[in-house]
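One chain of protein is taken out of this complex; the other chains stay put.
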Amino acid sequence: MTGLDFVSLDRAVAGDGFEPRLSSPLCRALEGSDRVLDLSFLGKIEVRGDVDAINGDLEVVRITPQRALVLCAPEEAAALRDRLPGMVIDMTAALAGLELHGVRTLRRLTDLDLDALPAVGRVADVPCLVLRNGDSFRLFFPQEYGHSVAEVVLDVLKGLE
Amino acid sequence: MTVDGVPNVRVCVEPVREGATVRAQNVLGSLDRDLLNVVDRIGGPFTPVGFYYRTMLRPRRLWPQYERVLRNLAGLGCLDKSGRRSGRYDVEHRRADVLVIGGGEAGVAAARAAAENSVGSVVLVDERAAPHIDGVETLAPARAIGFYEGGLVPVDAGNVLYRFRAGKVVVATGTVEQPLLFPGNDLVGVLLPQAVRRLVDDWALKPGDRGVIVSADGAGLDVVEQLRRAGVEIVEVVDLRESLPSTLAANGRRGRLESVTIEGRELACDLLVMSGGRQPAYSLLAQAGARVEYDARRGIFVPVDLPANVEAAGSVTETEPAAAPPPPSFDGGDAKGRCFVCICEDVTEKDVKRALAEGFDSLELAKRYTTVTMGPCQGRLCHLPSIRLYARETGSDEGAIGTTTARPPWAPVSLGLLAGRGLEPAKRTAIHHRHVELGATMMWTGAWRRPHSYGDAAGEARHVHEALGLIDVSTLGKLLVEGPDAAAFLELLYPNRFADMKVGRVRYGVLGSDAGRIMDDGTIGRIADDRFYVTTTSTGADTVIEWFDWWNAVWGMDVEVVNLTGALAAVNVAGPRSRELLGRLTDVDVSNEGIAYLDTKEAHVAGVPCLILRIGFVGELGYELHFASPYGEYLWDTLLERGKDLGIRPFGLEPQRILRLEKMHIIVGQDTDSESNVLEAGMPWIAKLDKDDFVGKWALEHVQARGFREQLVGFEMANGVVPAEGGQIVLDGRSAGRVTSARMSPHLGKAIGMAWVRPQLAVEDARIEIKVDGRLEAARVRLKPFFDPKGERLRA
Partner (left out) sequence: MSFLLPCPNCGPRDVDEFAYAGETTERPQGTPSPRELASYIHFRRNAAGVQREWWYHRFGCELWFLAERDTRTNEVLKTELPSTDAAGSPTPHEPATPDTPAV
């Protein structure tokens, strides 16, 4: 084992009586709500360096000219880590993810300009990356806040019922 | 009025609701037997303005009693101290191209024009129901409560606070009719024209049977029409522009109006409509940055020099002139009633004169002394009258006196709305729920929730020495420092040396500032030539990461700093049986040769890739495992399950604090403060003063040159009493230091601690005394760890 395997989710091995399993910090807090989707296990690869050199059919979110996040399916993460340019760090475990709907919901969570997304900024009082597709929003934020953010999001949704 | 417990509700705009509890405010009992009247009558001369400040200043200990009575007398509503959050409040962040405040004629026209010119999104805010306008979003009933820097306009819509950032704000707040000042102007039955319009037009109520009207402008006189419609008999109409009576007073009984006396003529009536003309409601414009100046011709203050992106519409700037401003107050002849300047704060004309006589001749000072304009109406009804009064009494003009600053909120707003949701985001580790399920008592450390203990702190601590313990240390800050300059970067940031470190080794490091102060501590592992794994304290993690980034921004070295704090969970498996457990879960050699003390190695543990750090904060053989956080619950469960026969037991933060104290390991911020440096804190080996440069080097050199002023040492109590943290060290009757940490060590059976003492006491076995509950208790200074001073257990 070399490098930074201990940061990645996809380097665990089953066998010898061990069955490593994942748990999301969000799943309990979401209480099975069907209005919010848990995106925590989506692959999130951070690239530092020349982010313009990233090529291929990838969802690349540029955070600064020297820093970007590449979003991918969990099973693509390993191959991407190998082929992306610059310094590559697997942030899949670091960031929890949520998908939710409604402009009004977002307005109750953040001061960010919803017409100028994606952006990183303050959402539900935590640092957050926000992406938008029509009426649907994806939020990525430090997983240790997962429970707190889920509570706030569910409460906001309740307030808009 | 208090409606459903909400104070300061204006009677004339609050619709009646089924089941609402309505109580009179500013009265005790009913109006007929208003107990405050007693105070008013006997208290007229007894409770003048500033009375509290002068009379009740001493004795200080009686203040709570005074305050209780005064709060009641002041009639400011009642706070339910045991109350919980009673309703839900939300904050909504909004943007608009044009925000129109005020839904009167001018506001509606401005909104309509903006919508027709399709300037983008247009929002209209009005206190009452505003009409529907095509292309305009209407928020009503809602009130803009202020204009803050950055163009922020919060709008109170009951249970939702809208925080508006608008491209352009149009203020169409109109005017506020001003009361006249005359004796008896607080009686029930004395109304402003606006109240009459609402009562008659909106609610179809007859405000009285016999009415007198005294007005300084035409708009005030126009209520004659409403009164006639409501069937009120008009007794007399006085147009102050044509004839100015020399005396004017209202007379009443039990707080209700019974007659009006005008120049000696007494007119029986139960309604007096009065108006001193209209004052532009410019507060929002002033808060936005407009200048306010006095227009002597019209006798009012007007906003001028509007800031960019702010417009005014309607009468807020263009008010028809009154022929002549009314006098600041009317002489009431020999009337008994009191002449109120400020109804909300119970300030009378006499109070204002008294304040002036006492030397409060500046308006800002007098405002604070008398509290005029500081009540719920925020000066709407008392600002202009009080300035007119000041001008007359000081013999100057209104323009020279100027205005006081009308700060937000412009309208009363409930504290619940301002507080909003009120949830502080908490950080939880990936193993959080396991702790809760195991019955841990959770506590806050910074933003983190952590287990204090699982019910038996002393037992948990002892168990780590005797067998095997497991603690969740995921809260540690975890950084990756990577790049060709990584070693050089850390050499500059830490007093320690790292250039000579071999790959696979770990070193304890203390981070300092250029002032030499200890900021944080942690371990630094070299996991590749150009890659270091740095841990920080739990509460210091964010500060350290920002600190690293900051210096990197300045130095521009070829190094990247990555925050892995949340990416990784971490546990410490500690105790004499920890090696055996680890050996069951991994293929790598876990012998003392395979993973030596202060080694770091990557390995699969129970199938999960981990970074293993062999370190010993708790003083026993132990391994920290750092791994991807989603495996937190799995690895925690597996360690407990596979270690069952070894007696594994989870331990919390409190037992960890006992264990580290036995080793005399410091906690930054607990044992150190803003004056502490590594030299005086007893860790001189950390500082490599022969390095060319590092942050804090010069300050540490200075400390060495000037000599130590105090030193951090351990102490052991003679008779097992645990002193309080912060307790005083006493030598020859004088203070000679302070206790920073103290605990009973269940393993050693002794009360131990750490303390800052004068250098002459920093000698092994020195006798000191520590104040505990007022008594002096004997103790001995210890310079070496209480437990395993040679570190043999750590290295075993």
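We just call them A and B in the order they show up, numbering each chain from 1.
Please note the rule applied: contacts are C-beta pairs under 8 Å (C-beta built on N, C-alpha and C of every residue); 3 or more make two chains touch, one makes a residue touch a chain.
None of the values given here were measured: they were computed from a predicted structure.
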| item | value |
| --- | --- |
| Chains shown that the absent chain touches, full complex | A, B |
| Which residue of B:152, B:413, B:442 or B:783 touches the chain not shown here | B:152 |
| Candidates B:699, B:730 or B:744 - the one touching the absent chain | B:699 |
| Residue in contact with the excluded chain [from B:138, B:194 or B:537] | B:537 |
| Contact residue for the chain not shown (choose from A:49, A:121 or A:159) | A:121 |
| Absent chain, residues of chain A that touch it | 63-65, 67, 111, 116, 119-122, 126-128 |
| Contact set of chain B toward the excluded chain (per top definition) | 148-152, 165, 445-446, 513-515, 517, 519-521, 536-540, 543, 546-547, 549-551, 553-556, 653, 656-657, 667-670, 673-674, 698-699, 701-702 |
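By our rule, only the chains that are shown with their structure count from here on.
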| item | value |
| --- | --- |
| Distance between the centres, which are taken as Cα means, of chain B and chain A, whole angstrom | 31 |
| Chain A-touching residues of chain B, taken from the complex the two chains share | 88, 90-95, 163, 165, 421, 423-430, 432-433, 448, 480, 482-483, 560, 562-568, 585, 602-604, 606-611, 626-635, 638 |
| Contacting residues of chain A [partner chain B, same complex] | 1-2, 4-9, 11-16, 18-25, 28, 40-41, 46, 48, 87, 89-95, 104, 107-108, 110-113, 124-126, 142-149, 151-152, 155-156, 159 |
